[in-house]
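Note that one protein chain of the assembly has been removed; the remaining protein chains are unaltered in position.
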Amino acid sequence: MKTIYTPTPLASHPDEVRVISKRFGQGAHEIERYIQLDGYKAARKALEMKPEEIINEVKASGLRGRGGAGFATGMKWSFIPKQSDSPKYILINGDESEPATCKDRLLVEYDPHAIIEGVIIAGLAVGAKTGFIYLRGEYRYLLEIMERAVADAYAKGFLGKNIFGSGHDFNILTHTGAGAYEVGEESALMESLEGKRGLPRLKPPFPAIKGLYGGPTVINNVETIATVPPIILNGGKWYAAFGPNEKNGGTRLTCLTGHFNKPGVYELPLGYPANKMIYEVGGGIPNGRQLKALVPGGSSTFLLNREEAESATMDYDWFAKRGEFLGSGGVVAIDDQTCMVKVALRIMKFYQHESCGWCIPCREGTDWLKKTLIRFHAGAGATKDIDQMLYLANNMAGRTFCALGDAAAFPTISIVQKWRNEFEQHLGGRSCPFEKVGDRQAVLV
Amino acid sequence: MADVSITVDGKKVTAPAGTLLIEACKSAGIEVPAFCYYPGLSVQGACRMCLVRIEKMPKLQTACTVPITDGMVVTTDTPEVVQARKATVEILLGNHPLDCPVCDAGGECELQDMTFTYGAAESQYMEAKQHEPEQQWSPVVFFDRPRCILCYRCVRVCGEGMDVWALGVQNRGVTSIIAPNQQDHLECEECGMCIDICPVGALTSGAYRYKTRPWEMNHVGTICTHCGDGCKTTLGVRRSKGGMEIVRGDNRDKSGINGDFLCIKGRYAFDFANSEDRITQPLLRREGRLVPVSWEQAIDHVATRFKEVRDAQGGNAIGVIGSNRTTNEENYLLQKFARSVLGTNNIDHHRTADYPGFAKAIAGKQNITATLRDTMTAPAVLLIGSDPTEQHPLLAWNLRTNLRIHNGRIYIVNSRDVKLRRQARAFARVPGDGGESSFVRYLAGQDNGRQLESGELSRDALTKFRDQLNDEKELIVIFGSELRGDDISVLVNWGSSRGAKFICLGDYANSRGAADMGLYPDLLPGYTALDRGSRFTEEYGGAAQAVRGLDIGGMFNAAANGKLGALYVVGSNPIARYNVNPFTLSKTFVVVQDMFLTETATTAEVVLPAANAYEKGGSFTNTYGDVQMLRKAADVAGVRPDFELIVRIADRMGADVRKLVPFGKGLRADMGQSRGAQAGEADRHLVWLAARNLEPKLSPFDPEALLDEIQRLVPGYNVSRLQLFSGNEVHTFAPEQSSLTAASSPESIVPANDTLFTSGTLGRYSNTLNSVIENRRAAPAESEIPAD
Partner (left out) sequence: MQYSPQLEQRFQKLVSQYPWKRSALIPLLLYAQDEVGYLSDEVIADIAKRVELTELEVRNVISYYSLLRTRPAGKFVVQVCTNISCMLRGAEEVFEHCERRLGVGHKQVTKDGTFSLEEVECIGACSWAPAVQVNYDFHLNVTPETMNKLLDDYQNKTRQ
């Protein structure tokens, strides 16, 4: 089955800082072109460095995981034991399934060699000889691009035995998923790569100690790993300086989605003011409407109301101080004509469909929340349901086997708390007071 | 591992480092609720019921997944914790049917109990519940999906525990479902472990479901009557037309050597007892036909004819064939009756293992036999011959558990691809004919092993196998009937010098008891040679003679030659088992005690309807030498225990019954076990009596009246009665304490060749065994008609 591939549209804004998107639209998926554009220089440089030097450079960059959890990448690498009886692995998470997140796709499409280069560097840093790049099953055309890039790198001697004539060996395998959000969770990702159902694993042991095939494993998001070559090439300090402080270094791909005039993926520095992001980069809200809510980083994060959104800065600290999360870079603007009950319902429908079913609170909780929200939105809710939903979500948060339960609970808690009035407007058999975005009650099965 | 101390709810608890918190709590009497956690199976952390607060941890933690570390401070009963658990029960009940009154697990449901504890009965959710029809996966396994709470216990016990892997989880999220391996049905070992381990009514037993409520049954813990492992089984019995009927078998209380394990036979094949084909009246042949008569007439006839034959032709004209499924007391009594009342050594039974050969090999040695429990924890086990998965399911379970939990090293030598090889550290596939025997000689350095190098076993593998075994310091050597006579001696000589212990595998529930109790023409109880039996002859009143009697083959020869005046067959079917022409017995007076009109019974002049092991008291010795008490559970009107029948015949023959069964000797007497189905109470009473050195044995029909004598006279049987009466197994030492120097015809051994789905004659009358498809698939055993 041949895929038809038409290039994904690119956006741009003067405020962008192009560190990882600088080769977008330049034909860099061709290895020769990539090399012309400074490609594989970082890998060659890393081959001259000691593993600790590489890790220190990444630590100095302030790079944090772009998959959503925001864990410091240098630190993660340093957890890998130096000595290990079983082989170590680098595993790249290209499952990109967090709603509103569509950035890894551009990296694979426009700059696949940057990922390969990042994997090689990570391998050198931790002493791994094999890397896996796992792409979600829907991304077939990207898998084809990635496979070709890997083959080209082998042909050039950048992968395989004695890479770059350095005496080091390094192999990369590409791998396809088959449709499951939970598989993006790092331990479920390993299970899936091992050919199993995508169920999360018990932790400890953590992947750094016992991961893929029982060996110490580094798991990084596609964007995270693509950021590594420029860091090695230009220095951690150089990269960190784009962000507000050393804990929020650099830039990230920000996916503006939903009610923006200019949706698109933009590379913005960390600490960028959300206000500017919404009204300048994103071009504001269409149809002369007002912003009502903002999803800051994928549907698993707490939603912000307009006031909060306009005063936020897009970095880890601002959210952490509130006990919230910056998330995966998927920003959703929601305008004032949108029903927040409907938003909560659509989000919950997703988690209900994607819960792996392993643990009771997540499996049953998402289902009951979805059912209650359907009923509520149809006007058959009762006041006690509002509290019941909060009670349920609070009982999921922090108590499920993996973070999917949290991911389902957080947006729900924030929506019910911040837009309780909209829930009340649905009471008493009244139908939804908002513009219909479509009046079906589609239920995913 | 070293002990560490933690604090739970202000209490100091000490346990080995690495103990799971939930177990540490339990040891301190603090119960942490759990659905998915099950001791011995892998941890899941899935149900989230066991959440507790551990100091310095940001979130509540699952007690089932956290190993304790020194100084840990834990609270299990704060409002926060209770609330979290309550919320989980609530959400679970949201989609769970609340029709407990009509659920088969009602009253025995962990979800019900948990709801009771956490008071979450009020339904917070008003959406419709999912409804789906029940599915039947096999004759014994039913699945009711909406009741399933997805604790994955069934999946794990089937996979990890049984190594069958017949259950899986399919779909995801709220549509997740437990699925059988054949899409709409199961093909497996039909053990029913999944059913018993299910905390709710999702998996139910075809044999039991909707027959009764748990509280309407009496529950009697007794011993399974099928194979030589001797699992404890709790029988649920209920009043029926003819007495007390068994409706359920399980071992949910995890007592006994088998813990929660039972195979299909232990769990379901009690149903032969309820068979319509049971004989419930004495039968006497009149004009060529067996017709019902009164007990008086029947016993009178037997006694008169036995006496006639004895007095006219001498005791040597009478043969006695005993059983592998009667109790030790009955077996002992039978041989005593034969030797002292009938005056003959013509006594034998269907031999399935060379216990005398084993006794000869280990006689006089100490610490030389292993118990069944030992097989679960031994660091290393060598299994030669046999196929435990089919023939000793509990042993197979123990070996699997040993590997899984105790990292035991299992070495297997077999001529077939036995399933246990999956657990084996090394497997030596030896040639079919005598390969096991050659292997033993190779191991002992008496043979170069050339014969063993068939296609699958290279010289290197063979050498490595031997070297590995030679390196094992604490080895248990288990062998099947493939090894006999000298092979056993060679093996014991090799192993005993390295401190190995031994187990000899035989086939039926009390084969070992039959052997230990002297159902041999040349051996008295305890493998005592006839010329060394003064201990017994004195006691028996000198009637026993020192001349070797006839074995089964000899008896049939004698019958063919018109020299066998009478044959007394107790619980055995030699005609079928040895393929004997029934006309051989046309001139012999044949008495058969049995449950069914077997091939042998149909040739008899008198047939006496016998009770089975579930319907009487007494003791069984499993093939490992562990002795356990039977408790009367069921009752079928019209049948009598073999013990009583033997005593009655002896009495009617004019024997001194008080000598045969020294009853009424205790300080005070009590009815004890004869209370039958009320044995729960009686058990406790027995323990109380035993602790005070009081004995029941009020009547000559009370088997315990003979236990005394067995303990006193049979070497290796002087066991703790307190242990025994408390329902525990006690290891005996008859073979090693014997002084046997000569073997007893190993060539007469005929293995039963039963599979997991057959059980000799009993299996033929078990609807369950006959209804599962696996039974039909199982190839017929070497001898077409199974017996005993």
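Points to keep in mind about this one:
First chain written, first letter: the chains are A and B, and each begins at residue 1.
In this section, contacts are C-beta pairs under 8 Å (C-beta built on N, C-alpha and C of every residue); 3 or more make two chains touch, one makes a residue touch a chain.
What you see is a predicted model, and the numbers here were worked out from it, not measured in a lab.
Contact with the omitted chain, checked across B:Q61, B:N181, B:S699 or B:Q723, is made by B:N181. Residue A:C102 is the one among A:A28, A:A42, A:A60 or A:C102 that touches the chain not shown. When the whole complex is considered, the residue among A:G25, A:P87 or A:G235 that touches the unshown chain is A:P87.
Looking at A:P112, A:G177, A:P216 or A:G381, the residue that reaches the missing chain in the full complex is A:G177. Seen from chain A, the chain kept out of the figure touches residues 1, 3-6, 8-9, 11, 87, 96-102, 104-105, 136-141, 173, 175-181, 192-198, 213, 255-259, 263-265, 295, 299, 330, 332, 334-335, 338, 343, 346-347, 350, 353-354, 356, 437-438, 440, 442, 444-445.
For chain B, the residues touching the chain absent from view are 165-172, 179-181, 183.
In this text, only the chains that are shown with their structure count from here on.
Within the complex formed with chain B, the chain A residues making contact are 180, 182, 197-198, 202, 352-361, 363-368, 371-372, 375, 388, 391-392, 395, 398-401, 445. Listing the residues of chain B that touch chain A in their complex gives 35, 43-49, 51, 58-60, 65, 83-84, 87-88, 91-92, 94-95, 124-127, 149-150, 169, 171-176.
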